[in-house]
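Below: the structure, in structure tokens.
One protein chain omitted, others in place.
Showing subunit A:
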Amino acid sequence: MFKIVVLLKQTFDTEEKIHIVNGAVNEEGAKFIINPYDEYALEEALRIKEQHDAEIIVISVGPERSTHALRSALAVGADQAILIADHTNLSHSSSIAHLLAATIRPMKVDLILAGLFAVDSGSGSVALQVAELLQLPHASAAIKIQLGHAKELHIEESPWDGNLARIERDVEGDTETVLLPLPALITAQQGLNDPRYPSLPGIMKAKKKPLTELFSSDLLLSDALERIAASATSCDQVLSPNARPPGQFITGTAQEQASSLLEQLLERSIIQKGGDS
């Protein structure tokens, strides 16, 4: 049986407009969802469970509202959930990584699955920092995952005993097939799978599944606190994107529209007459 941890972040709904009030994003009335990339990670864990038998533990670092995301994960089939309640250091990726690593370290897991990045902060750094802190190999941007012994994966020679992961990953448009020994951390890219929706019986069952709350003060020893302090970065300000000047419609026949557009692009040196732009 595989023991799988899925890292889950609750993020703003991608359809939400972002309102900035007093230099910070206003969360009032916003809809929150599971980070879409983490949904792929969770779905993959569920598929591994269906194929191989596995225990799935979802872990989130975040404010209390993150329990909704964890309950949704339990409703689709995760076995237990852990919320690391932290309200203070949520934009400090190293702090989050240390909290996750401290929680996962004693669990002896086979696989950690996470999203490629979170659609709000967009750094894609927490999961890989966890891999580094736990000294695990990783493969990122997976679009296909297979687990098993070398024989099961039809691999003739493997430098490693035990279970392996064979990953197809997206590297700037190319697909790279990578083999790595478990335990390992894998991040999910779009295209890995189609996440499922929770069913009503699933939602009812989820209510009985364990959701544990841990506190950051219990998880971090003094050396971790020192390392977190050394790696601190801080947000000074949240800014709105620069407003774009109003554009213009180009009218006329298709022929005229095309030539008028090219004229203007040439005039403004956005494209050049000779050779490549």
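By our rule, contacts are C-beta pairs under 8 Å (C-beta built on N, C-alpha and C of every residue); 3 or more make two chains touch, one makes a residue touch a chain; residues count from 1.
Please note the rule applied: contacts and distances are computed from a predicted model.
Per its UniProt record, the hidden chain corresponds to "Electron transfer flavoprotein subunit alpha/FixB family protein" from the list "Electron transfer flavoprotein subunit alpha/FixB family protein", "Phosphopantetheine-binding protein", "Multiple sugar transport system permease protein" or "HypC/HybG/HupF family hydrogenase formation chaperone". For the chain missing from the display, the contacting residue among A:162, A:191 or A:210 is A:191, taking the whole complex into account. Contact with the chain not shown here comes from a single listed residue; of A:34, A:54, A:102 or A:131, that residue is A:131.
Although one chain is hidden here, its contacts on subunit A can still be listed: residues 12, 14-15, 17-18, 20, 25, 36-37, 93-94, 97, 117, 119-126, 128-129, 131-133, 137-141, 143, 159, 166, 170-181, 184, 190-191, 227, 229-241, 244-245, 247-250, 254-255, 257-259, 261-262, 264-266, 268, 270-271, 273-277.
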